[in-house]
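Only a single protein chain was left out; the remaining protein chains are all shown in position.
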């Protein structure tokens, strides 16, 4: 890009820019380095929501203001302060907290957007995907992938809350979303609860089964299993200095991500763990499952406890410190970035050519 | 989504929305159907640029206002009228017209963004990628993929212009871009011109060669070949009622797209061809290579001639009619949409479940 | 191929064949249709082994004749009667029955050949693969993939027997086998029993883990899980008229086969099930896990009961009939045939172009 030109040249150029603007033209050389920055220059802000003290009461208010069926989905969207009005928690992802009260149903619909559910409180409501039902418990990771009919119901006697994570901003950016609504009766449940897990979650598959979509045929990943695996790692493995003990959820039909647009992770930080700094190009949403601690995100310190939610913007260094044994769930658009050859990460103070 | 509630309820809800807004919360149920639309609702506008009568003169003016080296890249950006100030011709793609005058060099740089060049006028300038040089002729399709050092030079005695297509908005949306600049001498050319084509363009590969990136190792696709293939198809194949005779450019190392984020196409419309309507979810930029005709994009009629450029927004029906034999080049983000399972197309009046 | 030529021509040709034979030449036209048959013309014979009445006693005799350590592997090879002396149960596969007595060890080695173990009797011995230990129970499917160090030990007080299935004939045919022997102490067990299953068998993976081989990182598939999944299918699914309820074992890192050269299956036949005929190009070895019944393989009737083993040659029709609820394990070279585009199957009396 040019050094600052002298005054006359600068004026001549400004005149020129004004003349070409009505033609839909703009000079690249004035913005090249902003358009092609040396490293990611995210507009996002780090932000934390305190579920117990800030959100829960408001969510229950919503339960009085509108029914699940009237709302179709009774959700409070969590908006990044840098992107208000855009239903975005990061540039590519949406997050919200969904409340479903005893006896309520969230009616069936389907859409191009991929969705994850991470259970925050309550136990025993269900999600049904294409006729298969899964029962939901705190810490369970449940997906309702792109194109699949899905609905929820709460037949218990307590409110149920989960975090929704969707790729709404990404699908909007790509202008590629379709949806079909609820104008028909609830889908017929064809199989017993647990069928989906047995069918696809146990390292066997029906001999002639073939994947029809890039998403996981397994749609429920119970916390009871995740917790067991974290404990096994803690017992047997050296600890990762950036992550503690960290796992990714896997699509058993491919070994890859559960959905092509959203990756999800769960990690255990032993009591007193202090991580090295880490950053990646995938802006990430964290949910605290167990334990207390604090994370420094860029220059911002977040104290956290169970059910808190916070955002780590792209290429912003984070360090974690746990005051008790802690478990963090997280999700990001890393599968998109990896599919396109764009994802990068930096561990500790390693240096290399990030391009 | 809810029917309109009665007045009191509506007011109560507005109060509630105001109370939760400072917490970074927003009610999904007021915007659900806009966030998850029944079909793509693109903000883009159809638009056409007349190269000969509107752009060329302005581009030559730029040649007087700033040098290629000062500008790093002397380019006029083509902005979609719905996205002024964002350097976007579609939501995910950037396009610009680059001028390089006799004797000029555009200095070496590299970046995460993938770029294509489609030669508009002039003959004989060169693009060098990682030490391999390709000579450029009108109609040639040349890529400078993500991460590769690249530069241009014009050693001929006439101005040279090409269209640049990049994924700048996509990489910005994903917050994943890195760049390295020109603060070092021009890369050493290690091989003779034509080496790259011979090495990778002839259905043979060095026995131990392995792809290190998802992009094509072949970076120049000469028009003389594209034209020959189009003629062979016209001779031997039934015509496609939507496309005429249409080809996609291929990465010979994978059979897939030349770059993971941008797909490119070239099609021949015989004289007097009138297409059936077609639409896809990938907003597309067209460049007229040969011939005259007109395209109806949604409700907008574009008359076109060689070197005109026009934009087809997502899920907007297009029909083409050629007044003479015509060749159209085009590019879009279809590889991204296909990698994520999102791409859809509609041919003629076929109807199906687009989700 | 030629019709029978007249006598003089025939004699002239025979003379010619004799003249060219010393040059290493032979006329294709005399054998073309045998070399390129209209359909598979297997040399294999159907065969059954009665474990309880024929094999078990002989195997225990071997336990007195040679120690596990002296034998390196104390195994009786099951040879197809059409291929005696070649250690082949099918053309591409080897099978044997391995005995390990209380207190014995089968010392560590590794080789290019891939191996499966299917537990026939005894409970509680272990297989260790690259330092991970799995405890073995009847019906468990355990793999010791190509290249991995593996060993076995029986710390229980009863003899333990399993079926070994290897691709020895295939690797010999391809002339591509390497092996490393036992001249070093037993590998160090690095992790607790169950670690391998927890790490890879529960739809999660360590975040930075990457497969280094095409084989499954999970090496034990317990029968307790297989049985559960078969029961779920029996409860929820329509029965397959050829297979009953049939599953394939899955590599959780890819969704594909556990090993690149051997596929394995388990199927449940409800009491009184009579199958439609079925055939495939992959010659298959069956092991009866539970129940009694009979199978007709080509023209041969096999009555079977638990622990019997029988062979289904390529493209030979089979029907099964169960007298009680039955479970059959089986394995074949189907992954090889599918990787090469060669595998074909015929269900019932369907007819199509098998090429």
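Here the chain labels run A, B and C in written order, and each chain numbers its own residues starting at 1.
Note that in this section a contact is a pair of C-beta atoms (placed from the backbone, for glycine too) under 8 Å apart; a residue touches a chain by one contact, two chains touch by 3 or more.
Since we're looking at a predicted model, the values are computed, not measured.
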Self-check item: Interface partners of the hidden chain - shown chains only, full complex considered
Solution: B, C
Practice problem: Check each of C:110, C:248 or C:307 against the chain that is not shown and name the one that touches it. | Solution: C:110
Exercise. Pick out which of C:66, C:158 or C:301 touches the chain that's been left out of the picture.
Key: C:66
Practice problem: Based on the whole complex, identify which of B:53, B:123 or B:192 touches the chain you can't see. | Solution: B:192
Practice problem: Could I get the residues of chain B that touch the absent chain, sorted low to high? | Solution: 190-192, 194-195, 198-199, 201-208, 211, 218, 221, 225-226, 228-229, 232-233, 235-237, 240, 243, 246-255, 265-267
Quiz item: Which parts of chain C are in contact with the chain that was left out?
Solution: 1-3, 5, 9, 12-13, 16, 19-20, 23-29, 31-33, 35-42, 44, 47, 49, 54-55, 58, 61-62, 65-66, 70-81, 84-85, 87, 91-92, 94, 96, 110-113, 146-147, 168, 170-181, 213-215, 260-261, 281-283, 313-315, 333, 336-337, 339-344, 353-355
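We adopt the following convention: only the chains that are shown with their structure count from here on.
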Quiz item: Which word fits how the chains touch one another: line, ring, star, complete or other?
Solution: line
Quiz prompt | Nearest-to-centre chain - CA centroid comparison | solution = A
Quiz item: Quick one: chain A and chain C, Cα centre-to-centre, how many Å?
Solution: 43
